[in-house]
Structures are given as C-alpha cells and as structure tokens.
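Below you'll find the structure, written out as structure tokens, and then a few comments.
Note that one protein chain of the assembly has been removed; the remaining protein chains are unaltered in position.
By written order: A and B. Residues from 1 in each chain.
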C-alpha cells in the first residue's frame, strides 16, 4: 500500500463518526447468512431507512440456490486437559466460515488437515471460508500452530447449518428522474474492517447525504453478502435493472492508500469517466484498471446478461495490502481521514452526475455578444477574467451533442468551472438543456 | 518567435511587391469602422475587383448590432504650456480605439486612469481598443510616461462616434464547381503590420493567382473588421455558407517564424490535413494546434451554429511574439521572403485542394499489365523507376473510397508524386474520377 498524503483538516467529523461505526460493527461475526449479517443490516438500518429482506434457504436465484443459514455459537481447540488455546470468542476469524459442527479428539496430524495458517505472516490469523464444503476448519497464527506440539487436541465447533434465510438491505431514494445511481457494499466478512466495513459506512454516509436534499437522479443503496447476495438482489430486481445508469461497488475505502478504480465491463461509461474526472479536478491521483471478471460484485453486475455500467471504487485494492484477509485488517488499519476523503470524492462524483447535462445554444450562430450581458471584460487588452475561457468553451461546445463531462475531457478544464459557466449562460438564456 | 531558415532565392519579387503594400497601408488608422478601414478596403480594391459593402450602424447582425462609426481626426497630450508630448499624428496607436472626444486639463493622477503602458517593454507603445466603452484613453511608452512628472496636463481627443456604417470587401472567383474555398483576413488594426497587414496582402496575392487561371473550385475572399465584421458578413451570406468546403483565416504570416496551424473545430477536415501535407511534402516544419474558441475570426466560422471547416494559418501566433500588439509590429518585422514563403505554401494548399480527387480503377481486378502501356520497367531485376512505387500504390488504393490526400497520408508518399501517378493512370484509362 502506498500511502497518500491527506490534507490536514481541523475537522474530520464525518470520518470520525464513520470510524465509530466501523468499531461498533467490527466484532459481529458476519457471513453470507446468519445472525451476524442480520444484526449488521439492522444496525445500518438504524442510520438510514433500509428495507430489510429475507430470502429463504432453497430459493432459486438465477443459476444459484440460496444456501442453508449458518449459525455459529462457539468454537475452540483445547488441550486434552481442557485448557483453550484457540477460541472463536476471542477472534471470530479462528473458525472457517460455514464450519459444520464437530466435537472430537484428534491427533495433531489429523487436526493439521483442518488448520490454516500464514507461514509468511506468522503472527496473523488468516480469514477463510468454505460455503458449500461439508467440512469445518480453524485459522490460527502460524506462530501459535508451531507452538502446539501436543500429540492430540480436542476440537469443538458449536454451529448449525440449517434452513433459514439470507438477509440483505436496500434503499431507494427517488429523484426527479427514474434514472438510478447504484451504490453497493458487501456485508459478509466477519471481523474485517477495511474489506467490508469501510465500504458499508461510506455507503451509509452517502445515503444520508442524498436523503437530506432533493436530487435529479434516483439513488439505490444495496447492502448484501457478496456473490450469492448480489445474485439474489439481481434476481429479485431484474425488472428495473435498466434504470441503473451509473453504479459503484465500494470496498477497501478506509485505508490511507492511493485511490484505485476498476472500470465497468463497458469501460467508458459515464461513471467510469466521472470518477477519473473528479480525482483529476481535485489533484488526487487515481490508478485506473480495466475490468476483469475477478474481484467484488461488479462481476455480477457486469456479467454479459446484465452488462451494467458499474465499476469498483477502492483505495488499496483487495489482495494488495498485507493486512488483507487477516486479523490485521482491523479498525486501526482504517483511518477517519481516509474514510472522509473517500466519502468526499464519492459525494463529488454524485454531484458531477447530477450536473452532467447536455446543453445547446439557443442560437448557435457566431459568438453571442457577451458585453451587453455583463459577461465580458470591457477593455480588450485586459486579462481574461477567471472563468472567461470556460464560458467561451462552453458557448462553443454547447451544440446539443456533448455533456459537461465531455467538455471537461475535451478542454482540460475542470467540471466545476464548466458547470459554473453553464449556470451563467443558462441564466443569460444563451443555452438550454438539450432534449 | 523561433526563426526558420528560408531558402535563399535570387528573387523574392512577389514578397517584395507584397511588402510594398504593407508599407503603403501601414499609416492608415484602421478600426472596426471608420475612414481608415474604408480607405484600406478601397486600396485592396485597386489590386483585385473587390465588392465593397457598407452596413449601416444599428443593423442587427446575428446576436449583435453594428455600432456607430468612429472618426478620429487628432488626439494629443500637451503640457500646460502647449507643448505636445504625445500625438496621434506621430503614431496612431497613441489613442485607444473608439476613444470618445475630450478636451480637458487633468491632474497627472486623473490622467493615469486613462493611460496604458507596458512596464516590461518600456520603449514600446501598446495597442488598445475599447469598442463599447463610453470612454477614452492614451497608449504611451512606459519610459515616456515615467518622464511625465508635471502635476497636470491638457488632453484632447478630436473624434466622433456617430451613426455611419461598417465597411467590408469581398470577392467571389467562380470555378467549375460551386464548392468554395474561403480566405479571410481581418482589416481592423491600425498601424500593426504582421497582425493584419500581412494577412491582407497574402490574401490579395492569392486572389490575384486564382483570378489569373481557370479553377475547379470557387474561391471567396473576405476582408472585414474582426468579430463584428465577420459576424456581419456571416449574417449577410447565411444562405450560401454551405458552399464553403474549406477555409483559412490568415494572420501573422509575415514574420520569419515557424508556421503554425490551428485546426478547425471539426479538427480533421480536408483543409486541416491539406495544410499539414503541403508543409510535410516541402520539408517545412509546422506546429499544429487544436481548435480553441479564442483567437481570430475562426471563432465565428467555427461557432456551433455554423461549424464550418475553417482553420487559422499563421507563422508566429498572436500573442507569442514580443512585438505583438505594440508599436514594434511595424513593417520591419514583416519580411518579403517570409510573405513570399507563406504565399507559396498557401498556393500549394490551393493546388492540393484543386487536385484532391477520388479515383477508382476502371477494372480493379488484379494489377493491370503496365508493360504493354509503357508504364513498367522492362527487366524485372532493374531498380524501380522513380514514380513506379507511387503508381503501384495509386493503382492499389484507387477503389473509389480514398482521395489522393488520403493516399498520401496512408503511404507517406508526397501528394505531388501521387498526383503525377494519377495523371499517368488517367491518361492510360486505368482510373477514372469516382462520382
């Protein structure tokens, strides 16, 4: 992870508030189903008016079937004298997700087949899950495993895998237009802070922002377990997917690394360009990557049968920071100022989408006489007033074929400058929104 | 300005003749209206059969209105003892264009609000104008202004701003086709040689050239004051603007700097490519710039309601040579050999446009047998004759979809070579002009 410098501010109030929720949600043992997921959705629902859905186990969703629900009550490895060495209650990463119940004494050799460690990061507990395997397992630090030299241990997993349901939450904030912006966060990782909680809290804050004001576009927020949750949501919302005009999957947005953006499958949609433009206008670096069918739930939105304009917004990408999928992805890795900066960039992306209209000149023949409208410097040799160049560009390019974002890309001017010029020109009745 | 080496020639007869006219027209005090403009148009009309037009003040033209006419008879600053320090009769840049009449004694401090100087170029008089401001002003060298330390001065501007008309001249030279090439020069700058006179004389010489011969294309020459003149011309010729297939605004073509070309708004029209091709074929450097809605009257031709294929041809661009808009832009800055080279390049551009046809093979199946037509080297191992390669390319590419310019760009061969091959092939009835 290459850290970026985030400008000092007197107040990262929003970042701090988001960080508090990261801490609050961290201990819950989330998975693709179960009480930890359900409680997480419920707590998001305390901050925004989420619709909570339960999809029964066995429900067919596209090519998949909603699995049985996993309930984990406890799990440990103990010495034969009863002393617990490894305990789910201490760290929920210790148990492999969807572990089936077990209560047995095993030789160390037998146990080894159920143990996962990270020899290269000997002090960290890895995160593993195995949804559809009828098995169980433990994750330990390699150092601890090396120190466990007894010939045999007792292992207990107190869990249930049984018919239940998959929980997800969503929220539609209607705007003047039915065209939608989708914001997606996955909620299925247990005690992992950057990978899942950071996206959840930033998505929640973005929802609060659009709830607090009138919007041109509609906004849809989706909080689901990865893959099967996204597939369930898509299966149940298929009739209205064509309203999604822009979408972002949020993940790993709380670390202090450089921004990364993974393009949608189409690769050059408005959202793909908007994210880059906002970072460019703010002087923020952003590494842009092409779409690949590996990663987060953009895989589902960008499957060939949907092919929606949905990209993935991250700071340091999954798999590229050493804490990824380990016990070191904890609330200390996530920083209030990084959460806030991510939130601000995404808020600016929304503002860009709101304002990114196509204009045309009321009368496109020649330059309009700016002087009599108070829009021109009065003596020809004076320096151009700030904004004069943006206004001239806008009036030249406003031919009903280009959005403001097109103009920003063409001219190198910032979206903000061009939008300010558009407001001046619209007030002067020189341009109108093109149909 | 980076000077280019212009090949020595025994004769720059045309350059010298053009330079004489620059000297002749230099003293006239041109503006966007008035006697100086009218006299300039009249003198161009002595060389080519210009149609002279007068557009009355108050005439609505597109979004604008033709202004009152400005007549300047004299202007000076004198000491209170009557000694004249600054005098319009010495240099017409001293008075700000469209200065309203004044006769008053002012303190130096009051006067300072009406004085323009160039502190960084203390010996030069700047050029300023203020068409629509109800004011007056003087331009002085900074050195002179620094030396003027009296507590008060008398200022006189003997001028009239009153209903009259705006003068312009144009000329249509009809060719076999109604498709037109537009050549435009602005005529509204007072004693400035490179910025306005150089374009005027080169445009005049190009007109003489097409008048002296039959042409395929029609040519339209336009001599107008900048902005309001171009807008007036466009307003009065709107019905036939669609005949303009290629156009060039000429300005600053008399200094010895590198050629510069500013593309049309569309950016890849035939004229945009023809200018570059001619320079490439002649081994002349040319810096090509994208369209911007700042600059000369290409702004009007390239407004979104017209969007005509009109670029701007220059040597050193406006604002990029230190003499620009100062008293140093005088006939010594303009050189006969530079005028002549600009003229020759533009003449070659016209020749290219005349010859840039689309051909197709009469029978495109296989190579034609060149030998029996005397078009092939006789022994296969001999080196290709000069032109053989161009002929083979032409015969391969002549499929009715590509112009000769397309072929030159595709092959890297010169337009001249390909045109020579096309003439051979046409004479041999191997190709015909495509409809």
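The definition used in the following text is that a residue touches a chain if its C-beta (ideal position, glycine included) is under 8 Å from a C-beta of that chain, and two chains touch if they have at least 3 such contacts.
Here the structure is a predicted model, which means the values were calculated and not measured.
**Q** Touching the hidden chain in the complete assembly: which of B:278, B:398 or B:424 does that?
**A** Touching the chain that is not displayed is residue B:398.
**Q** Can you say which of A:63, A:103 or A:268 touches the chain missing from this structure?
**A** A:63
**Q** Which is it among B:103, B:268, B:363 or B:435 that touches the chain not included here?
**A** Touching the chain that is not displayed is residue B:363.
**Q** In the full complex, which of A:130, A:371 or A:387 touches the chain missing from this view?
**A** In the full complex, the listed residue that touches the missing chain is A:130.
**Q** Among A:303, A:318, A:388 or A:414, which residue is in contact with the omitted chain in the full complex?
**A** The single option touching the absent chain is A:303.
**Q** On chain A, what residues meet the omitted chain?
**A** Chain A touches the chain not shown through residues 62-65, 116, 126-133, 227, 230-231, 234-235, 238, 265, 292-294, 299-300, 302-307, 325.
**Q** In the full complex, which bits of chain B touch the chain not displayed? Write them out.
**A** Residues in contact with the chain left out: 360-361, 363-369, 371-372, 378-381, 389, 392-393, 395-399.
To be clear about the criterion, only the chains that are shown with their structure count from here on.
**Q** Could you state the distance in Å from the CA-based centre of chain A to that of chain B?
**A** 55
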